[in-house]
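The other protein chains are all here in position, but one chain of the complex has been omitted.
Entry: chain A
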Amino acid sequence: MSGARLCVLGAGAVGRSVVELAEEYGHTVTAVADSSSAVVDPDGVDAEAVLQRKSDEGVVGEADPDDAVGGAYDVLVEATPTTLGDAEPGFSHVKQGLERDKHVVLANKGPVAERYGELRELEADSEGKIRFEATVGGAIPILSTIEDFGPTHITAARGVLNGTANFILSRMAAEGLDYEHVLAEAQDLGVAEADPTFDVEGIDAALKFVILSNVLADGDQEFTLEDAVVDGITDIPGTALDLAAEDGRTIRLIGESTPEGVSVGPRLVPADGPLSVTGTLNIVQLETTHAGRLNISGRGAGGPETATAVLSDVSRLVD
């Protein structure tokens, strides 16, 4: 495997893990930037020192973030926070990378969910390619599986792609507790964020299923978050889970993607079926044209997990 030079944008959990693990994958990080600072070294930055500085001082170095994007590298890793609508600044980062004929690997869902067509146009005019395995289901190889089968051989994708909502629903069902109780517990455990809106309202899951639909439609149609029918889990009382359990079922926040559309909402599923994963696990079912149903499950979030998907994408681009 030939090593690539990486420019990592974003120093959150995913960006930091990419910096930390890149060497193990045979790659060299030549630039790291967060929203206000950057460190650039064509020979490779000192990963440990950069991460230490980020945690001590809240900056990664002395340089300007623009120096990182404009520096010397083979693959740009876009791991800044997901934003909706214009998906900035992530979209502009990807654009700059592609315009410089660099490959781009995204962990940021915004550009792929909200401006998929534009991304593909930029890619068509570039020597560089984009990959975004990390945007859907963290460490689980969902997009590369679809790529291997070919999008036309997958008729639908459905499943659980938000660990926070799944944790809350599975705890509510197991303990007979109300939503508010379990949410507070999830926040204490760090499973839910202080503002859990994205997760519990189904927006995070919807972005992932929008990306899946974009991939499955293979250019025939483009989807954005606005096209998705989205329901969250905030109004589900414990009694609904009790009634489901009496009937051998449970409730999970399930998304469904087809080349025609996207929906996310609480659904009744068999309690012992493959979709009723517990805790923060994720699962995706792919319906194939000739090979029945595939179930792929695993850890759908987390720094090292998501970084694993990023680095696999990097390796695919430069091998």
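Operating definition for what follows: a contact is a pair of C-beta atoms (placed from the backbone, for glycine too) under 8 Å apart; a residue touches a chain by one contact, two chains touch by 3 or more; residues count from 1.
As a convention for this text, contacts and distances are computed from a predicted model.
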Listed names "Cytochrome c oxidase subunit I", "CbaC protein", "Amino acid-binding protein" or "Phosphoribosylformylglycinamidine synthase subunit PurS", matching UniProt entry of the absent chain: "Amino acid-binding protein"
Omitted-chain contact residue, chosen from A:His93, A:Lys109 or A:Arg158: A:Arg158
Sole residue of A:Ala13, A:Val59, A:Leu84 or A:Leu268 that reaches the chain not shown, by the stated touch rule: A:Leu268
In chain A, positions touching the absent partner: 156, 158, 231, 235-237, 239-240, 242-244, 246-247, 249, 251, 254, 256, 265-270, 272-275, 285, 287, 292-297
